[in-house]
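The structure under discussion is supplied below as structure tokens; questions concerning it will follow.
Complex shown without one protein chain; remaining protein chains in place.
The block that comes next holds subunit A.
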Amino acid sequence: MSALYHPTVARLTYRALLGRRRAMILFLLPALLVVISLAVRMLTGVDDATANSLLGGFAIATMVPLIGVIAGTGAIGPEIDDGSVIYLLAKPVKRPTIIVTKLIVAIGVTVVFSAVPTLLAGFILNGNAHNLAVGYAVAAAVASVAYSAIFLLLGTITRHAVVFGLVYALVWEAFFGSLVAGAKTLSVQQWSLAIAQKLTDETVTSDVGLTTGVILLIVVTGAATWYAGHKMRSLTLAGEE
């Protein structure tokens, strides 16, 4: 592990991530979730159905992918854009180490800003009845890993990573996925919900089975990370004069 993690790369990455204006969304979305949960709890009391739809509809479907986009693309995209990545590349540090370190930071940030507030919101909404809070929080954490890897790869291969990320997160996962059955199988959200389904005794439902979901999560995360490391090895700077 030590060979794949560099503390200096990690420090630069998280300071860049949290120091940017875009980072406001990292704080705003979880705050919004907690505030809504408090309001719902005060106005309607404990209601499993409301808890389920708020955690599934807002936390998992919207907040987790958005935070994943910001953390995943933000962990590398801006450095490539402004050329400062050269200070990482011109060092005797293996390129895959840079990618894996950035992935770990992106996962950490996404988990802290999505899974933790999801857990908190779940407890506020129904006190973890049916294991709902834990189930959704675990789903959020698992989805954080896959989103971070996918969006980190996007940040490595395109300057428009945020746009592509948002299109995937909002259009594909939220909109297209509800219309086309096949799209649901290719959805990080559904894979992570498969785990939540198991943990909540099917209070939460997913369109894919547990085994399929877990396999796809592992394959996609691994493949995206490997390819990002590969792209990083051949990353060229200041191409066209």
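The rule is short, and it goes like this: a contact is a pair of C-beta atoms (placed from the backbone, for glycine too) under 8 Å apart; a residue touches a chain by one contact, two chains touch by 3 or more; residues count from 1.
In this text, contacts and distances are computed from a predicted model.
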Name the absent chain as its UniProt record does, using one of the following: "Cytochrome o ubiquinol oxidase subunit 2", "Carrier domain-containing protein", "ABC transporter ATP-binding protein" or "Hydrogenase assembly protein HypC". "ABC transporter ATP-binding protein"
With the missing chain put back, one of A:A3, A:L43, A:A90 or A:A181 would touch it. Which one? A:A90
Going by the touch rule given at the top, which residues of subunit A touch the chain that is not shown? 6-9, 11-12, 15-16, 19, 79, 81-84, 86-95, 233-241
